[in-house]
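One protein chain omitted, others in place.
Right, chain A next:
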């Protein structure tokens, strides 16, 4: 028996499966990896390989050319800054993953002297480049990055950085609030211990400075609360911002009047502390994912530019939105068809799985209409555009009203519901106290009125959600489940119906398992491999990956018959591989999966059976969900997998096939009208409408850098099995919020009992406010993490 030693690629660390390429006594799995090594060693950048073992990314993919970066208007959108000599540009490079990457990308200057400076932001996977555009071009830079294995991901529509900017703007406000809070606390201490009569003038001086600190805290750090309260009041909603803004305003006025009328020390400490803690809560609540976008629409799925064939026969890249009717476009293998078009030239075998859910590639003949969104899997095509991109069959879905209205179907959060009643009770209680005291003493009445508004200011209530949800979000994040914002947790907890898409969601499109039915000797295996290697048909590729023979055989007279199979000659024997009616001796079998038959010199050997793989752990997952939820499957594909999938669902009518994207959306809307709260789980553009319409839409993806349709959450395929745990945990998180609300109410009752008698001293307020805040923060953080442990989301 021959001992097979698995060679590992020096560049990317993959095992070298086919033939091994050698250079400098190092082995490489493909010419791409070898190429990167050669460039780096020529540029004396060996350090790249010294810092980490196998730091490279596999280079087996086809590389794009970035010709469109020479189009000025596209380049202008990418460039951050440009002057007479320098250009500043930021690229997003998904391949960045280790310290070698940082080292290499910051030494790009050695490979292209026109690059003046390059800086990597590791967590954002970005590189900021500064280059001299008189000596190099944007396209050259992008190509250089690609040749060394860091292909930039260029998408003009992604608005990835908006969330980051929001969080960044909060930091200075927190700094100012913290600064004011700290200083005021320092000045407040003498008052807490009592100031002697002889030192009264100090007290006044301290109060004056404290009062001065209140103004930046309110008008710089806290101004957003007033703005939001005003906006929601205008819409007739009493949300949490209203009692908060009221509390802040009353605190400021009371502190001001106390100073002017020498009535006491004022509440400067409570005021600055309140603003500071509230902003901390806001900061914790905002979770930013640097490389995920939840707002993607069809445009980020399409290429940035398309090759248009001019009248002189030359191709030139044109920005996607400039494509018009009558343009002739060229689409290469593995590219996406950008607009509805008529096929003019080429062998069209188009994979529509992302658009329709149909898992098998579709063959198109010349003159037929090809809809936008499909991926060409065979050779190059020439097409004539019949509709601009924005009006194509696929993109019409985005004109549906569910994309226009801003989430009105989403349920109100707990805090929003509670604060409505809270505000009403608070204001009426304060007014009652005022009316009660008014006949005896108006000072006490006013005192009680303001004191109630101060003490009941729902700081603890406002903090319980951010801290619980902030902790929940980071726990989800560690388990590769990325939520758009904290509200999604509450919506997840309210779910009673789960709807699955099929292709790409419960089945993994790329990992079809292959079986050979019949007998295939090793020699013939090599022949089948040799023949299939020559074809780009997806089934041939799957067979190649399955057989994966290392023996080299000589194949002659290879011929591919479109839509039927392949013919070749090996040692004067005719080899036929393909459909049943193409291969001699094969019987047409009415089975529900694709088959590829093999015959050699007239002798029928058997067929390859290609199964669609279900996600592992689908069975326990659905069993678990079926106990507590209604489950449905809704697919754009043909019912070929019905038998495979129906045992997992409660009844046959829960499985719907051949549904258009619009049908899916309508199904969700109809269920919602009958009172269900739905969770939609999908992956493709065909699910975009349903994901938008559902109470919660989760996009599943096996590669987090891939396109995902707009959704409330993005789930990594690896964590698909944990879905029931996620749902349970979100319920637990909502329970934690309810409990912490009870605690906050207890503090409020104690405070109000002082306030209503007109006896609230600044000292009590200054103790109660931080005490309740600390209790809530520690209770929510600790119990959320305990719940996560309970459900196995945290070790």
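Things worth noting here:
What we mean here is this: contacts are C-beta pairs under 8 Å (C-beta built on N, C-alpha and C of every residue); 3 or more make two chains touch, one makes a residue touch a chain; residues count from 1.
Operating definition for what follows: contacts and distances are computed from a predicted model.
Not shown: a single chain whose UniProt protein name, out of "Cytochrome oxidase maturation protein, cbb3-type", "Sugar ABC transporter substrate-binding protein", "PadR family transcriptional regulator" or "Aspartyl/glutamyl-tRNA(Asn/Gln) amidotransferase subunit B", is "Cytochrome oxidase maturation protein, cbb3-type". Per the touch definition above, the residue from A:67, A:121, A:525 or A:666 contacting the chain not shown is A:121. Among A:27, A:137 or A:183, only A:183 touches the chain that is left out of the view.
The missing chain, though absent from the display, is touched by one residue of A:22, A:175, A:435 or A:561; that residue is A:175. Touch with the hidden chain on the side of chain A covers residues 44, 46-47, 51, 99, 102-103, 106, 119-124, 168, 171-172, 175-176, 179, 182-183, 186-187, 199, 202, 205-206, 209.
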